[in-house]
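This report concerns only the one structure given below.
Left out: one protein chain. Kept in place: all the others.
Take a look at chain A:
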Amino acid sequence: MCDFLCWRRSDLTSCARIGCVRFPGRPLCSRCPAMPFSAQPPASGERYALSASLDNARHLSSLLRAVHFQDHATCLATASGLRVTVEDAKCIQANAFIQAEIFQEFSVQEESVMFRISLSVLLDCLTIFGTSSLPGTSTALRMCYRGYGYPLMLFLEEGGVVTVCKINTQEPDELLDFDFCSTKVVNKIILQSEGLREAFAELDMTSEVLQITMSPDKPYFRLSTFGNAGSAHLDYPRDSDLMEAFHCNQTQTNRYKVSLLKPSTKALALSCKVSIRTDAQGFLSLQYMIRNEDGQICFVEYYCCPDENITEAEL
């Protein structure tokens, strides 16, 4: 049993699973993450809980940036792909989905693999060669995760230079379940992101809340803020060219904390379309359709609870 693992884990079973037990008597086994490793990525015959390759790391990093409003994130890898979740204040949850098809290679040994990781560090590593996107250059990525207790290993290569990163993982948090399914949706709108970008970028931050009104009648779709200067309303008519779909059955007005929703501006900036849905309790779902450099589609979604401190809206 590897001394390193013994220090970290008292669970023999998991050690056996990882394979350290194959080299008894050695203080550190060659498979142990504590061993200095070569620059060569491990052969694909190795049993890794998660193993993935991506020709252009930006396909991953740009999406992760769209949900980077907290330091830590929970990663869930399944056969269909990778989901990265960030939460705040038990009120807001953002998910970035990178499906398996985006990767050149994506394999998950078990049904699912889940860990918590520092998103800030992960992004720093993914962009270690710089964030400017010169045409023609891209960073290649190989990602390996041996499983519970192991760090996430990243092998990044650009222009012949290789960087190896090892990021510690933690016990995954329990995630919120907004229980938002399409059958419970009361109002739904799909808008071209172009129409909302400026509105979100210029949101009056002196307002505590963003009020969203969705209605089959006027004003159809309205975003309102109540700041120091006064109130501001942004109205989108149902027949606007920006409106791709308009399915509003009931007039609903809900308020959400501006500080919680403001980070979604990053996702909005990357996206070409956004779907806005509310359910009977006023929970908000924002789903952003993002097209990456190669034209592939990925999704980012934000879920937000309505603000409980309801006061009368200004006219």
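As a convention for this text, a residue touches a chain if its C-beta (ideal position, glycine included) is under 8 Å from a C-beta of that chain, and two chains touch if they have at least 3 such contacts; residues count from 1.
Simple rule for what comes next: contacts and distances are computed from a predicted model.
**Q** According to UniProt, what is the chain that's been left out of this complex called? Choose from "Electron transfer flavoprotein-ubiquinone oxidoreductase", "Cell cycle checkpoint control protein RAD9A", "ATP synthase subunit gamma" or "GTP binding elongation factor GUF1".
**A** "Cell cycle checkpoint control protein RAD9A"
**Q** For the full complex, which residue in A:165, A:190 or A:232 touches the chain that was left out?
**A** Counting the whole complex, the residue in contact with the absent chain is A:232.
**Q** Which residue among A:105, A:202 or A:293 touches the omitted chain?
**A** The missing chain is touched by A:202.
**Q** Touching residues of chain A against the unshown chain: what are they?
**A** So the residues of chain A touching the unseen chain are 195, 198, 202, 204, 228-237, 239-242, 314-315.
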